[in-house]
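One protein chain is absent from this view; the other protein chains keep their places.
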Amino acid sequence: MIVVLKKDATIEQRGDLIEWIKSLGLDVHLSEGKFQTVLGLIGDTAGIDTELIEGLSIVEKVTRITEQFKKANRKFHDDDSVFDIGSEKIGDGNFLIIAGPCSVESEEQICDIAGSVKKAGAQMLRGGAFKPRTSPYDFQGMRGEGIELLLKAKKLTGLPIVTEIMDLSHLELFGEVDVIQVGARNMQNMELLKALGKTDKPVLLKRGLSSTVRELLMSAEYIMAGGNERIILCERGIRTFETATRNTLDIAAVPVLKELSHLPVIIDPSHACGIARYVRPLTLAAAAAGADGIIVEVHNNPERALCDGPQSLKPEQFADLVKSVKKVREAIL
Amino acid sequence: MIVVLKKDATIEQRGDLIEWIKSLGLDVHLSEGKFQTVLGLIGDTAGIDTELIEGLSIVEKVTRITEQFKKANRKFHDDDSVFDIGSEKIGDGNFLIIAGPCSVESEEQICDIAGSVKKAGAQMLRGGAFKPRTSPYDFQGMRGEGIELLLKAKKLTGLPIVTEIMDLSHLELFGEVDVIQVGARNMQNMELLKALGKTDKPVLLKRGLSSTVRELLMSAEYIMAGGNERIILCERGIRTFETATRNTLDIAAVPVLKELSHLPVIIDPSHACGIARYVRPLTLAAAAAGADGIIVEVHNNPERALCDGPQSLKPEQFADLVKSVKKVREAIL
Amino acid sequence: MIVVLKKDATIEQRGDLIEWIKSLGLDVHLSEGKFQTVLGLIGDTAGIDTELIEGLSIVEKVTRITEQFKKANRKFHDDDSVFDIGSEKIGDGNFLIIAGPCSVESEEQICDIAGSVKKAGAQMLRGGAFKPRTSPYDFQGMRGEGIELLLKAKKLTGLPIVTEIMDLSHLELFGEVDVIQVGARNMQNMELLKALGKTDKPVLLKRGLSSTVRELLMSAEYIMAGGNERIILCERGIRTFETATRNTLDIAAVPVLKELSHLPVIIDPSHACGIARYVRPLTLAAAAAGADGIIVEVHNNPERALCDGPQSLKPEQFADLVKSVKKVREAIL
Partner (left out) sequence: MIVVLKKDATIEQRGDLIEWIKSLGLDVHLSEGKFQTVLGLIGDTAGIDTELIEGLSIVEKVTRITEQFKKANRKFHDDDSVFDIGSEKIGDGNFLIIAGPCSVESEEQICDIAGSVKKAGAQMLRGGAFKPRTSPYDFQGMRGEGIELLLKAKKLTGLPIVTEIMDLSHLELFGEVDVIQVGARNMQNMELLKALGKTDKPVLLKRGLSSTVRELLMSAEYIMAGGNERIILCERGIRTFETATRNTLDIAAVPVLKELSHLPVIIDPSHACGIARYVRPLTLAAAAAGADGIIVEVHNNPERALCDGPQSLKPEQFADLVKSVKKVREAIL
């Protein structure tokens, strides 16, 4: 950690600061320039609160050199993490295709789609039971009942399931769920993350829509610090000034996350753009950029079919997409 | 609500869509232009899911004309909301000054500061018991014990207290707290918002760091839909590309929120900039822009004083600031 | 264009507004809802100034339904634009690979690199002669002399060249240049765009780092309005809160631009991320997402090789990349 002092800091103040830093178990290297004095803090600085130091009146700037995440850090874990989900694997060259509807709506709906996506090549079923909607007047999901229906679809098809948790009080409903999803709005719900750190289930952790990749890794660290190290990181678009798509897919997050961390990284193209006709190019881009998987919305709702096309892909489009994804994967080897 | 159709939509598809909209209890007005056909949906569209309609393959664009928030909407509630907090009032010309430390650290600390800020003119005490920190290795707050200490400071000074809740499972610890704060990271923790809608305590709702003002009002609506209409909206800086300050204070949010809603609006200049020496100008700007109050960090920690100045204001600087705030308030009348 | 009136607009004011709109040659459709009155403006609204209408005190909101760009609009030009650059083509399935150094530094350097990139599969040479640097103390480019050296490299290799113009007073220096580049900082330098509209040279127009895709198309429209319709659109990363990469590559801009416009769209992965080791995954993602080409920095500077690796790709890495790009192109057909 580098601490730049203000030019009007007295030698006494500087001495007090150095003494205090040393009392925290760190070494300090002092470097005096013409206009600035710089302290280099040497040792394990992960537990040091940079905001506290930045707040000191004699300090101009603090820069962290060592990343604050440890268990998620590739520096201390050279190899890609790889783990089982049902009979499938993710990470270290294993590409995971997750598909399913936005929301679980009925037994017929979820079982139908589960069958279709399995046939098309999906290895895992997604479906929302608890729905975090911006408006209290919008449909809030089937909740516990939705999870029951997902489990029926799992039984029928053998596909493992992933669904989103919205509050830690619902955790007991997730006993049979294969992977627990933490949504973008809850990426920094620290109490929920801590609780998930105590479970033995893989967690699909979505990036908050205004969170940096380093903050995403700190949220993974919250779960891992509790003992649960099976985390799938998911980039799903960030909020920017551009309004042509709902969010902006940060495709560079794939190589950046894979460099900083050993955890698998997947892409959610459906939420990233919010428009079905852009899902295909974004999914192919994800595969080309080296992602470890995708999670795609696929729908098959006859009531909505009246206008010939809901927001998510139809099963036949998804089947085509899976074929192309496989070809792109081969092309980049 | 305006729905623009694609130019290749057939008359049959269009008819199906119109029929479906009418089945939702709305009237439809059809307008055919040279290049586009536009449907105007007339009636109560607050419960209509725009994403569902946007997803239809014959739809190019959907624009909501009527705001989706109702209880928070000034259109249906002309007068400013005003309500009591202890013996103080907020809203409709009543300016509320809230001050206190970032975190509660000890009985001595919180009682000392409470005394200082009361003397300086604060009408309410703030202090963090549960702390949502980015890193699991940073101090997480004194939690339940911190609330106990805040209550001691309240007893001593008579100041009502506000402190942040991080999970709805902690709600019972907040029985004696005067105002419950929802932090920026939890602005869209919908389960928590719903639970707060069932309490009878005022809620200080902070804007998420990448939330629009309309999303902030939708989160207020979540609480109000449950029956609790005493919400204080708080602008505390949004995330932008600028890194000279921790966040960017959106000062225009004050007039915008006050135009869209009848709820009181306060500013948190400390979190908006993250640097003590900018708190004074931002606080004065908030008062000048017509805010209904401020919430400011004030610190008085002798251990940290060794380097002569923590991040938050010292009591004597805060006392000066309160005097200037009052003068600015008079100047803009 | 949809104009939503404020609820307190009088019938007289409304009548005046409608009359004025009709005087501009448009029809008006009036729709009265319970809480809002909405005017639909029918006819050619591209020349209507929305800001002027938004500023009227009786107006709440204005939404443009028809895009303001015409010559760049796919609605009026169904087929992909395709045009020649030297003996190469771009657009409508023709993929263009442009490569070269950030700056032209010497005859030896540019001729060496030109030879290497041609051998590796590049169809066009890039190189900066005029350099828009943030600091006046940084190297500003070889300027006119740099263009001379590019022309030597062109003569030697037969590769057409593209280089950036920074001011319209330099236009005469670009007589032998094949494609003129407008950089991100100049995307809204309207006087320059107008001047380029009067030339007969293809223009490579880079997206401003905080410009929407629609603004990019409006800048293309400036050039096309002058008569020059050979524009290559270039996405090169936008500015967001994320700092792990210099900019955030908006990969979805590829399908969005190709839907809105018939113009070819290329990607600049080098400027999008600013870090050589991410150029490969981003380039492959661009090809997978359906871009019409790429423009990549390739360097070969022995002086800088002392530390074994400048920011841009080395020729051998670029040659590998070109092979993979071709495979990805085949995979997505």
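Order of writing sets the chain letters: A, B and C. Residues in each chain are counted from 1.
Everything below uses one rule, namely that contacts are C-beta pairs under 8 Å (C-beta built on N, C-alpha and C of every residue); 3 or more make two chains touch, one makes a residue touch a chain.
Owing to the predicted nature of the structure, the values given are computational and were not obtained by experimental measurement.
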Residue of C:28, C:156 or C:276 touching the missing chain in the full complex: C:276
From C:58, C:82, C:151 or C:319, residue that would touch the chain that is not displayed: C:58
Hidden partner interface residues of chain C, rising order: 13, 16-17, 20, 46-47, 49, 51-52, 54-59, 68, 132-140, 166-169, 185-186, 188-192, 194, 208-210, 215, 218, 221-222, 225, 239, 274-276, 304, 306-312
Interface with the undisplayed chain - residues on chain B: 210, 212-214, 238, 240-245, 248-256, 259, 272-273, 277-278, 281-282, 284-290, 324, 327-328, 330-332
Residues in chain A touching the chain absent from view: 2, 4, 7, 29, 31, 33-36, 38, 40, 42-43, 61, 63, 65-66, 75, 210, 239-241, 243
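The rule is simple: only the chains that are shown with their structure count from here on.
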CA centroid of chain A to CA centroid of chain C, Å: 31
Mean-CA-position distance for chain B and chain A (Å): 26
Chain B-chain C separation of Cα centroids, rounded to whole Å: 39
Residues of chain A touching at least two other chains: 210
